[in-house]
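One protein chain omitted, others in place.
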Amino acid sequence: MGVAKYIKDERGAIKEVIYQSGIKVKPAYGPEDLEKAGFTYEKDLGAPGEYPFTRSLHPQSYRSRAWTTRQYTGFGTPEETNERFKLMIANGQNGLNVAFDLPTQMGYDSDHPLSEGEVGRVGMAIDSLKDFETAFAGIPLDRIGSGLTINAVATIMMAMYQAVAEKFGYSKDQISTTPQNDILKEMIGRGAWIFPVEHGVRLVGDSIEYAVKELPKSNPVSLCGYHIRESGATPAQEIAYAFEIAKAYIDNVVQRGIKPEDFVGRFSFNFNVYGNLWEQIAKFRAARKLWAKMLKNEYGVKDKKKLFLRGLFGGGGSGLTKEQPENNIMRGAYYALGAALSGAQTTALCSFDEAYTIPTPRSALLSLRTLEMLMDEVGLRDTVDPLAGSYFIETLTLEMEEKILEEMKEVQQMGGMVNCISNGLIQRKVSKQAYEFEKGLQSGEYKKVGLNPSTTEDSSPDSTSGQTEKTDVELHEYNEDWAKKSKANLIKLKATRNNKDVKESLKALEKAAKGSDNVMPYLVKCCHAYATVGEMAGVFRDTFGEWNEPEFY
Amino acid sequence: MIRLIEENDPSAFEMLKLLYPYAGQAFIIGITGSPGVGKSTLIDALITQFRKLDMKVAVIAVDPTSPFSGGAILGDRLRMQRHATDEKVFIRSMASRGQKGGLSRATKDTAVVLSAMGYDIIIIETVGAGQAEFDISFLAHSIGIVSIPGTGDGIQAVKAGILEIGDIFIVNKSDRPDAETSVLELKMMLNMRRPNTLAQNSDLSLNWTPRVLKTIAQNGTGVKELADTFLSHFDFMKQNGSIVQKKIELERLYFNSLIKDLALEKTLLFIKKSNDFKDALNKIESGSMDPITCAEHVVNNLEVTRKPEPLNSSR
Partner (left out) sequence: METKKTIRVLIAKPGLDGHDKGAKIVALALRDAGMEVIYSGLHQTLEQIIQTATQETVDVIGLSIMSGAHLPISKKLIAMMKDKGLDDVYLTVGGVIPYQDIPKLKEMGVSEVFPGGTSFEKITKGINSLC
C-alpha cells in the first residue's frame, strides 16, 4: 500500500511516476519550479517555529529535544494492567497509553452475549469504576497522564477517569486524560461505532465542552487520519478528511458559544507513515501549514501555540507484509526516517512482526532502537527541517497542499463530513480505492519488495528472490479466566452497590441525553454510583439508537 | 424456491402454479426513487411501523447487476439488518440480472411466493420507474416515489413519466432547507396531472388523490404518517372496489409478459432446430442473401402443428 505507480518502458526505465495522492513527479526539479509555483520563504515556509510552521512547530525542534516514543499497554484484567503500568513508570515512562477490550469499546459489559470470546483480549476489560480503581491504584494521577484508546464511549471513560481520580483524592483540574474520541474516523475506517452520526458528534462536543470548563489539563480529541489511511485513503485524503472531521467537531462546539481559541489548541493528531518517502514528508509539512492557516483564517485563532498541529506521525502497519517479514525491519527504518525528516514530535513504529502477531519483546525493542538510531546516531537531530529549500520537496509540498485543499473542497461541496459519512460517500470512495490498490498489488502494477518479482536480479545460487516465505500468524491466547473473573466481579458489584442510586443516576443521564444538557456531569455521577459501562451505554443506545451503516459500493 | 425462480428453473413454475391460489392477500407497496434518496433507510423505518401493528412484512430489495461482470453487490439489506432476527420480517435481496427497469418476472414470482407465505405487506424496493417493460407499476398496488430536496427530482419525475404512476410522493431528508419548495413543486405538478385521470375514470370516487409527504427517514420523522397513508390507500382501494380492478390489471400484465417470454422461448427453440433456419444462416454467411429477407422467410414458414386444447380451469 502507499507506493507510487511506476510506468516503465521495455528496458525498465521509469517513464512516469504517479503518487497515490495523484501528484506526478518529474525526473528533475530546479529553481524554475519554485518560481513557477510562486514559492516564497515567508509565505510558504516561515522560519522554524514561526507561522505557518511548515518547517517546524518549534525553532529548535530535535536540537532541544528528541522525539517521544509511545508504547501501548492494557490487556486482560485491571490487575495485570496495573502491574504493567507500574513497571513502565518505574522504567521512566511519564505517560500511560491504555487499550480497552472490544466489549468495553462497544459499550457492553463482560457478561453480554456479544462479549463472548472478547473479554480482555485486545485490551483491558472495564465494566465499572471498580475496575478503574484496580487499574489505576497507586498511580500518581496528578503527574502521570493517560491516553485512552476509546471512541464511541469516550465520554463514559473520561467521566470514569475523573471519578477514579476523585476517589483517590485528586481534583479534576489536576488530572490529564487524552481520549482518542474521534467517532467520525471510526465510521470511516475502524468500525468501533455505536450511535448514529449526529449523536456521536454531539457526544464529542459534550466532551470537548466539558474539558474546556472542567478538565483543563486534558486533551479531549485525537484526530486520527491514521485509520482512514489504513482503510484506503490517499495521503492527501488522510489529511483532508482529518481536517474536515476536525471542523465538524469544532463547529459543534462553537455552536455552544465557546470560542475555538479556547479548545483547538488541545486537539492532537494521529497520522500514518508508510509508502513513498517523499510523499509522506510533503504531506506532513503541508499539513502543519494548512492546519495553522485554517485555524487562523477560518476560526480566528490568534495565539501562536494554539495553531500547532501536534501529533503522532508513525505506525505504518499497512506498509508491512507477512511475506519475508524481515523486510519490515528495513521498511520500519525508512518510515521512521520519513517521520524524522518531517519533524514528527511523537512517533511510534509497528514492529516487523506486527503483520501477523502481537509484537514480541524482541521486535518491540528493534522498533525502539530504530527510532533511537535516527535521533542519536545517524544525525536526524542535527538541524531543523533539513530538506527545506530543496527544489523537489518544496514544489512537492506546495502540490500536496493543493491536493489536500482539493479533497477538502470536495467534502465541503458534498455537504460536509457529517453528511458524507451518513450517506456513505467517504466509505465508498475509500473502499473503492482500497480495492483498486489491492488489485494493482496482485497484478504487479504496484511493487512491493518480497511480494512481486524484484527489479534487481540476484544471480547467486542461494537467493530467495521470487520466493515468498510466509511466517505463520501468531495470536494472543485467549484467557477464559479473565472473562470468568470479570463476570464474577460484575455479580458481586451489582449485589453490593446501592442500586437505588444507580437507577436515579441513570435516569438523570437519560434525561440529559434526551435533551441538550451536557452528559458529562451526569456520567460522572453514574460512575460514582458504580453504574456499569453497559448500563450507561445502554441509556445512550435506548435514546440515540444504533447507527445503520450505509452502502459502501 | 426463490432461487429456482431466479434461475428460471422449470420446476419453479410448477410450484408457482400450486401457490397461486393462496397468493393475493398481501398488500404490495412499491418504493422507488433515485440512488441516495434514502429508500432503504425509509423502508427500515416502515418495517418498524408495520411491525408495531403486528403485521408480517416482507421486503424485496432490487439492486442493479453490473453490466460488465454480471455480478452485483446487494447492499440494501444493510440498512434493514436490525430486523434480521425478527421472525415476522423477511428480507430478500435480488439483482436486476440485466432487466432494464431493474425488476424482472422473478420479482413478481417472488412476491407471489411471499404472499402465499402469508406476509401482510410486501415492500418492493427498486431504482427508477416508468421506463421499462417490467415496471414497479406492474407489481405494486401502491407506489411510493422518494426524492430529496434540491435535486430537481420533481422535474425529472415529470420527464420520466413517474408522476403518472406514483400514489404517494415522499420528500425525504426533509430537514433540508429547500424541502418546502420541493413539496410545493410536486403538489403543483400533481395538480396538473389530475385532469388526465379524470378523463380515464368517470367515477370520481375511484381516484385516489396522490399525497405528498415529508419524512426524515434517519430519525423516523413522518414515517408513521407514511405507513398510515399507505394503509389508508389500501383501505381506499378495498372500499371502492378498485383493488379488484387493480389486481385484474396486474394479472393481465403478468399474463402478457409471461406469454411473451414463453412464446419467445418456445418459438426460438423451434426455429433454431428447423432446416429453414440453418439454410438461412448459410445463405447469410455466404453472402448470397440479406438478413432481412432470410428472417422474413424463416418466420413466414412457421406453422402451428399442434391441435389446440381447451383451457381447463381445474387442476
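Per-chain residue numbering starts at 1, and chain names A and B are given in the order in which the chains are listed.
In this text, a residue touches a chain if its C-beta (ideal position, glycine included) is under 8 Å from a C-beta of that chain, and two chains touch if they have at least 3 such contacts.
This structure is a prediction, so every number in the text was calculated from the model and none was measured.
Novice: Which of these touches the unseen chain: B:Gln81, B:Asn191, B:Gln245 or B:Ser274?
Specialist: B:Gln81
Novice: So which of A:Asp111, A:Asp131, A:Glu186 or A:Glu209 would be touching the chain we can't see?
Specialist: Spelled out, the listed residue whose C-beta touches the missing chain is A:Glu186.
Novice: Among A:Pro103, A:Gly120, A:Gly147 or A:Pro359, which one is in touch with the chain left out?
Specialist: The one listed residue touching the chain not shown is A:Pro103.
Novice: Which residue among A:Glu80, A:Glu118 or A:Glu399 touches the omitted chain?
Specialist: Checking each option in A:Glu80, A:Glu118 or A:Glu399, the one touching the absent chain turns out to be A:Glu118.
Novice: Counting contacts across the full complex, list the positions on chain A that touch the omitted chain.
Specialist: Touching the missing chain: residues 102-103, 105-106, 108, 113-118, 121-122, 186, 189-193, 230-232, 322-323, 356, 431-432, 434-435, 438-439, 442, 470, 472-476, 478, 549, 552-553.
Novice: For chain B, which residues lie in contact with the unshown chain of the complex?
Specialist: Residues 2-3, 6-8, 65-66, 68-75, 77-78, 81, 84-85, 90-93, 95, 97, 265 of chain B touch the chain that is not shown.
As a working rule, only the chains that are shown with their structure count from here on.
Novice: Quick one: in the complex, what on chain B touches chain A?
Specialist: 36, 40-41, 44, 73, 75-76, 78-82, 218-219
Novice: Name, in rising order, each residue of chain A that touches chain B in their complex.
Specialist: 196, 422-423, 546, 548-553
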